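Of the protein chains in this complex, one is absent; all others appear in place.
Then we have chain A:
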Amino acid sequence: MDNTIRLPENVLAFARLELQKIADELEGIKVVVLATEDGFDIVSAVRDGSDPSRIAAMASSISAISTVVSEEANLGDSKNVIINTVSGFAVMQSIIRNDARLVLNAIANEKAVLAHVIYRTSHFANSLLTL
């Protein structure tokens, strides 16, 4: 896909390394995908056969819908969205860089600890903002 988003090589390298670490180090992670705000996957680490491109599109929809909800309620910019289910959860973290508006999506099963995943995804987001 020909995309207008060109992340600097050091950012891409960091994202590849860090997403793989999140997938390897945190128990229960099924897949982590860094995507553009309009739903294209850029970097991903997959452990369960998920299709990153579908996850990227869904994360983009959910983030956009969350944004209108938070605007309507005067809650300020949406930082993340969490879908908590009986057998796991999905965390979608917005990452607004000057050169790219991104969404990080982590999907985990019931073995994962929500707080750990949020800690790592927020930390990843902050790192991407300073790189």
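Definition applied: a residue touches a chain if its C-beta (ideal position, glycine included) is under 8 Å from a C-beta of that chain, and two chains touch if they have at least 3 such contacts; residues count from 1.
Heads up, the rule we're going with is that contacts and distances are computed from a predicted model.
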item: Per UniProt, the name of the complex member that is left out, chosen from "Acetolactate synthase small subunit", "GTP-binding protein", "ABC transporter permease" or "NADH-quinone oxidoreductase subunit F"; value: "GTP-binding protein"
item: Given A:65, A:83, A:113 or A:129, the one touching the chain that is not displayed; value: A:65
item: Given A:16, A:47 or A:101, the one touching the chain that is not displayed; value: A:101
item: Contact set of chain A toward the excluded chain (per top definition); value: 1-5, 36-40, 53-54, 56-58, 60-62, 64-65, 67-68, 72, 101
